[in-house]
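Submitted below is the structure of interest, expressed as structure tokens.
One chain of protein is taken out of this complex; the other chains stay put.
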Amino acid sequence: MSAERRTLLEVEGLEVEFRTPRGRVQAVRGLDLCVGAGEILAIVGESGSGKSVAQLAIMDLLPDSASVRARRMHWQGQELSSLSRAQRRALCGRELAMVFQDPLSALHPQLTIGRQLSEVLEVHERLTRVQVRARCIAALAEVGIPSPEERLRAYPHELSGGMRQRVMIAMALIASPRLLFADEPTTALDVTVQAQILELFRELCARRGLAIVLVTHSLGVVARVADRVQVMYAGQALERGSAEEVLAAPAHPYTRALLRSVPDARIEGDAHSEPAAGAPARLATIPGQPPDLAQPIRGCAFAPRCERASELCRREAPRFAPNPRAACHHPEGSA
Amino acid sequence: MSTRSLWRWPRPSQTDEAELLARAARAQGTSLFAMARRRIWRDIPARIALLGLSVLALLALLAPLLPLASPISLDLARGASAPVAPWSADWRGLWNEQYTGEHWQYGRVDQALHELRIELFGKRQLAPLLGTDSKGRDLLARTVFGSRTSLSAALLAALTSLLIGVGWGAVAGFVGGRLDNLMMRFVDLLYSLPFVFLVIFLVTIVAEYRSELEAGLGLDRESVFFIVLGCFYWLTMARIVRAQVLSLRTREFVTAARSLGASDTRILLTHIVPNTLPVVLVYLCLTVPSVMLFEAFLSFLGLGVEPPRVSWGLLAAEGAEALTPLSLDVWLILVPSLCIALTLLAMNVIGDSIRDALDPRMVNKE
Partner (left out) sequence: MKRFLLRRLLWFFLTLLAVITVAFALMRGVRGGPFDGERPLPPAIEKNLRARYHLDWPLWKQYLQYTGPLNLDEHGPQWLGGDGTRPLGGVLTGDLGPSFRYRDFSVNDILAQSLPISMQLGALALCLALLIGVPAGIASALARGGGFDALLRVSTSLGIAVPGFVLGSVLLYLFSLRHPLLPVAGYGTWRHWVLPTLALAAPFAAYAARLTRAGVLETIALDHVRTARAKGLPESLVIRRHVLRGALLPLLAWLGPAAAGILTGSLVIERIFAIPGTGTHFVNSALNRDYTLAMGVTIVYTTLVYAFNLLVDLASAAIDPRIRLEESA
């Protein structure tokens, strides 16, 4: 954490449990994260790793069947769990905001874009009608929507996918929050639009000092925009550090395996990412399945699938010590 | 670490391969149906409803075999009598020996069942446990025999609506284009006709030609009536099925099947129609109560089932007429109404349960 960035969000030991007919499912098992102003933290992991659930937990948007616990959940120094439901709801939109994966289902189909934008302002600020309208137009312009005045009366289904996502970003940022949670914001978009949205995130970060927590399953997205990254698996973080370091020289075997499974990935010092001369290239995969989250996990969650697993790994859960980069007993670079 | 990677997926040896195949054969993926079945069974109200309906269906089927009183035998001297509690002084015991054996025209199966009953029980019959009506007829017997008519009405209508509706909707949805347009316009037209009024018209007409129908087709007024009902209920079924088919048609598994060379008919029959099953099932569970209520409605107006036959609707209608300031024969309306209400309740519960069970969104929900 560089000195000039002010820490906005500090979470320690986040645990989320769901009550289901099958029993209790542990979706997040002890997650730490912190984000500072103006930086983009990416959380990457496969489906079911708990990355989206963690974000929703911090925003208090999970259904009642979920129970959320954390040793600490500080927003700008204030403990979130000591606030009432209504107080936390008031923080949403004002200080913390979120954009979701599928803008078509996330936007209200029966209200105009203008209405959906203005109601955020109506709740959080006292402005005249004229001021509200001006702010809405400005918000749309800021996210790069052409002819914003005309779009105010449009409905979500009348816009293209990329525009809808921009609208959602505008809606999230219109009340000037400090932190934006983005839940796979580009997954539903095609590649060219993806690049534009990611570029937009970078701009907003630089211009407004906005902090962004970006959840994604794509390492490409991480490479493009993230300052720091956390790799999650089975509800826990396995590796964390600056995006450059983690992507170029991953310390945790899981991260390494993930990177290898990207076709054409080249990792320095890794002989296996270069296909053997003359041998037919095979799609690399990680053998096995993620663990069943309804069962307690002993030892390291990744051990059953890890090539470096030892008896110690199966017995004892690893922590981010002595290697602050990876929660692993045998990180890369050690024996 | 050695350069030979351990994680490169090793090609299994002969024995390993055999073991893998054996393991695959043992592992049973849970199909959506199996999951649904389990979930329905776990839903206690639905389970009770299913069991209850099965018992009812069994009783209805075997009605002539059961040691009941005759449903049409009159006892004007006795008149209306209330059901008697076992612990009261008027309790006359569970059985008596007064079976008269009167019945309306029976078909062959029912005739055989009836003869078997006489052999087994002779003149023994259950006492009027549910009381009698103003003409002295045993209410318990009439209720059980009435269930046959009510249930078969519902089933016939449901089946007719299923056959016509699914066929019509599937073809319209799958073929699309002008044929679809034409077929659905026809449905729209029929839909906007005032259903009830036409049925009433039809019923009065059918009454005129009753003798011809009975002699010629062996169908009584009731059967014709129920088939006619089914001919009205298929409209909604066709719409629902068509909507389903339209959404299924563009799904990927259809394109996949086509790319493997499957013909259109094959796709329609083996892929699309089975996938409409959940929606069809739920709608059927809703049609049955609808038909039963409508039959009751018509019987009340005097346009439904005709004496000497009985149905729950007719019994309820007779019970309603028996409510006067002079007589307190509440059981006459209570018993058939309760039967109708409970059966409908059961069907609704089952329908809800099926809908919840087959909704894929509910899989991961709490």
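Chains here go by letter, A and B, matching the order in which they are written, and residues are numbered from 1 within each.
One rule holds in what follows: a residue touches a chain if its C-beta (ideal position, glycine included) is under 8 Å from a C-beta of that chain, and two chains touch if they have at least 3 such contacts.
No experiment lies behind these values; they were computed from the predicted model shown.
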The chain left out touches which of the shown chains?
A, B
Touch assignment to the omitted chain, from B:163, B:179 or B:196, lands on B:196
Kindly state which of the options B:71, B:173 or B:313 is in contact with the chain not pictured.
B:313
Pick from A:32, A:119 or A:307: which residue touches the chain that isn't shown?
A:119
For subunit A, which residues reach the chain that was dropped from this view?
59, 61, 86, 89-94, 97-98, 100, 102, 105-111, 119-120, 123-124, 155, 157, 168, 171-172, 175
What residues on subunit B make contact with the chain left out of this view?
188-189, 192-198, 200-202, 204-205, 208-209, 289, 293, 296-297, 300-303, 313, 316-317, 319-320, 323-325, 330, 333, 337, 340-345, 348-349, 365
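One rule holds for everything that comes next: only the chains that are shown with their structure count from here on.
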Measuring centre to centre with CA averages, how many angstrom lie between subunit A and subunit B?
51
